[in-house]
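Sharing a structure with you now.
Only one protein chain is missing from this complex, and each of the others stays in its spot.
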Amino acid sequence: MLETFPNPTPGRDYVIEHIAGEFTSVCPKTSQPDFATITLRYCPADLCVELKSLKLYYQTYRNRGIFYEAVTNQIADDLNAAMKPRWMQIRSDWTTRGGIRSTITVNLGEVLPA
Amino acid sequence: MLETFPNPTPGRDYVIEHIAGEFTSVCPKTSQPDFATITLRYCPADLCVELKSLKLYYQTYRNRGIFYEAVTNQIADDLNAAMKPRWMQIRSDWTTRGGIRSTITVNLGEVLPA
Amino acid sequence: MLETFPNPTPGRDYVIEHIAGEFTSVCPKTSQPDFATITLRYCPADLCVELKSLKLYYQTYRNRGIFYEAVTNQIADDLNAAMKPRWMQIRSDWTTRGGIRSTITVNLGEVLPA
Amino acid sequence: MLETFPNPTPGRDYVIEHIAGEFTSVCPKTSQPDFATITLRYCPADLCVELKSLKLYYQTYRNRGIFYEAVTNQIADDLNAAMKPRWMQIRSDWTTRGGIRSTITVNLGEVLPA
Amino acid sequence: MLETFPNPTPGRDYVIEHIAGEFTSVCPKTSQPDFATITLRYCPADLCVELKSLKLYYQTYRNRGIFYEAVTNQIADDLNAAMKPRWMQIRSDWTTRGGIRSTITVNLGEVLPA
Amino acid sequence: MLETFPNPTPGRDYVIEHIAGEFTSVCPKTSQPDFATITLRYCPADLCVELKSLKLYYQTYRNRGIFYEAVTNQIADDLNAAMKPRWMQIRSDWTTRGGIRSTITVNLGEVLPA
Amino acid sequence: MLETFPNPTPGRDYVIEHIAGEFTSVCPKTSQPDFATITLRYCPADLCVELKSLKLYYQTYRNRGIFYEAVTNQIADDLNAAMKPRWMQIRSDWTTRGGIRSTITVNLGEVLPA
Amino acid sequence: MLETFPNPTPGRDYVIEHIAGEFTSVCPKTSQPDFATITLRYCPADLCVELKSLKLYYQTYRNRGIFYEAVTNQIADDLNAAMKPRWMQIRSDWTTRGGIRSTITVNLGEVLPA
Amino acid sequence: MLETFPNPTPGRDYVIEHIAGEFTSVCPKTSQPDFATITLRYCPADLCVELKSLKLYYQTYRNRGIFYEAVTNQIADDLNAAMKPRWMQIRSDWTTRGGIRSTITVNLGEVLPA
Partner (left out) sequence: MLETFPNPTPGRDYVIEHIAGEFTSVCPKTSQPDFATITLRYCPADLCVELKSLKLYYQTYRNRGIFYEAVTNQIADDLNAAMKPRWMQIRSDWTTRGGIRSTITVNLGEVLPA
């Protein structure tokens, strides 16, 4: 599902960031919808993720029951398997539930500042 | 009172943040209510704190008389005892009293940037 | 409980606004705390509300179970009884519950713009 | 589905506003999800809409294919049928599509400023 | 080029707003590109403008030399001819040139506030 | 103390606004300092207030004990006596005391929008 | 100095706004430089002001000693003489002097809202 | 004047911040009032500063003639003498004078990020 | 096309930043226009880029079909060839497509903070 294309400058150390503000999944405990912004930042090795397939991949969570921590780690694992980047960061920022806003951040490899 | 669940990816180094904007306690000196935003950030070891129990735990301070410094350290101690995270940060941001805004930040272990 | 003092310039048409950002009451259905900002705007006739008594009056709702609509109308009635202003507006802005923010606005008499 | 409760002060002219930031439906043309903030403002006659049923009502659009204009008018019709308010305003603010942000506003009766 | 579809609720008085942040044309005097945000607001009679055709219509200005005032009036005329709305407002907000930001607003019919 | 100069265009209806962000006086009840922003808006008749004398006039309140309502009306009376403008508005915005922000607005004559 | 061009749609009632953020003149009393943002809004009759000549016209004040009120009225008179618009508004927003920010607004004719 | 209380968790490395937005002193050269926000950040050793005494201490500068640099260093010295913290930072942010905003920052010991 | 001028202080280590908010190119896949802000930061060696030629260089992309990653690396290569700076950073911030905002950052040499 996650399509890739060859990194146009594979020898160069650079950073790609995609911020998806329209992510939604379902809480497995309450069956209520959850809403988040997903931020992907990575340094490509040989492959980059194709933007439209990334959008469709995120949409597969629309009606899935899954916890905050699991979603974030699952996305990190799937993107890591598809692209094998030098490093990657996934951050999910969730809307308020019970007066509490939550953010989960997963780093694979040593993430450089933007 | 603070419930936990197993960290779904215990071998991975990642960060969980919960920002609770509706914290209130009582000043033991003046008996007037105090209001704060409590920010918890931590890297889980084997356990994560369950979100609803965290909300209910914070509500136990609603009618307790306790100083800024004591609240913040007490929350840090209770969460540390319940989760034993790799590292943890508790920050309390209090509304203005006498023209002065206050913030207390407690770190347990070496806190990594978000 | 609501104390008043004589309007220092009773013949003049002017507007007093008090914005209280630290209001909290309890939801009678879920027993969970609610949080709001209460904005009072009024044109005094013979009496003005004393600021400290207004603060203490708002604090009496801290552990009372009462709905949004009822709180707002109750505050309007109590302040109207105490001050008998030429006109008055009470607005309550509540924090997010279930992804929805609510505001209730009660006008007594013809409210002039600020 | 939309539950109501009796207006606690039916003789008074006041305004209730509910802002739902987590609305989502599906575009019938592209099958892609749409995202909006739905703002309901109304002056109640005999009935008020119950907040939790409003949330669940909005969730019924989650997997329905329907256009911006139709969603907004449909919500207006359903709420009008359920509450018969003195006046009502529904506004839907949609996220960017093709570089264009859209807003649809439906007024039933003469809407008063907030 | 500007496609329309039938107004789904032709008997109702409501407002549609489309904000296009990616408009660009060319200054006929200096041949330099100009950039604007175009805001369309209207109350439909029998027809609504289709969103994708609106986007493509705006793109036809990309390499045309035309002044601020002429663009704005031209868009108003074209949309008025295509939709014949009850009223319409076109506003163009241009980026800074020579330290000056400009806005042109054209109203056809009596525009109601948003 | 409040100096004036002749209105350069006495036959024209225009608006002058001076926003003073550094006003301070003393609460007569608690002897604690109060802080406000004072906004003067007026349409001159024959006279305009000189800006430096206005600043020095405001500084005379620095160590005076006086209530919010009295300060605002006193400033309005003094400026009205000095300038006799067509209309005038004085607004005082006070910093938070006991969790409550206050604003007092006094209009003399019919104030036009800015 | 102020050049004009024919209004492209002279029969239509529309609004042109030019916001110049880089205006500077000299205080005749202290010889210190003053800085302002000048906002021109007008409805053209037969003529529009040409943008580059407007910029150069504003620059003629760079080393002139002139008071706030006089600058604003002078600009209004000069633009009125050059364009004879249906209505016009000039607003000057000056940077802080002695802790006070000032704004002067001159209207010629009945100004319509933007 | 500066009162202290024992650090409730003396063995722990944590940060206390107090932001006082209502500081005012007098310029010794011009006798005009100055206005600043004073930010204190420190890591306590055995003692913490009591908040009300800090407020009253700041008020002692209200009618004192003293320069920006001297105020900031004086506050640092007085707080250091009273609390002997592990480290301390005092920052004073002054309002605009002659078009220039100034900030003075004094660090005692190695200051850690918040 | 990219013109340069000699660095006026070639022995000094300093930073030049140019932020171009009006960049547009064309997506080679969809033929739709793309919009970005391009930020160039660099430390000059012997040469600086001339600002007007930089603007004209950016305009050459207006009707070229090219991907985000390729644009950003191409600009970096062209500027590096023209100026041979000590270090350089190019960042492109693209407007939302399919609900996703993207940023590409290319560093040549070790970039110092601003």
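The first chain written gets the first letter, and so on, giving A, B, C, D, E, F, G, H and I; residue counts start at 1 in each chain.
Just so it is clear, contacts are C-beta pairs under 8 Å (C-beta built on N, C-alpha and C of every residue); 3 or more make two chains touch, one makes a residue touch a chain.
It should be emphasised that the depicted structure is a prediction, and the values quoted were computed from it without experimental measurement.
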Touch partners, limited to displayed chains, of the chain removed from view: E, G, H, I
Touch with the omitted chain, as defined above, among H:L2, H:L47 or H:A70: H:A70
For subunit G, the residues touching the chain missing from this view: 21-22, 24, 32-33, 35, 59, 62-63, 95
Those residues of subunit H which, in the complete complex, touch the missing chain: 67, 69-70, 72-73, 96-107
Residue numbers in subunit E that touch the chain omitted from display: 32, 35, 95-96, 98-99
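The rule is simple: only the chains that are shown with their structure count from here on.
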D-E, B-F or B-H - pair sharing over half of the D-I contact pairs: B-F
Distance between chain centroids, defined by C-alpha means - subunit B, subunit E (Å): 51
Distance from the mean Cα position of subunit D to that of subunit C, given in whole angstrom: 27
Gap in Å, rounded to a whole number, between the CA centres of subunit I and subunit H: 43
Residues of subunit C touching at least two other chains: 21-22, 32, 35, 95-96, 98-99
Chains that touch, pairwise: A-B, A-C, A-D, A-I, B-C, B-F, B-H, C-D, C-F, D-E, D-I, E-G, E-I, F-G, F-H, G-H
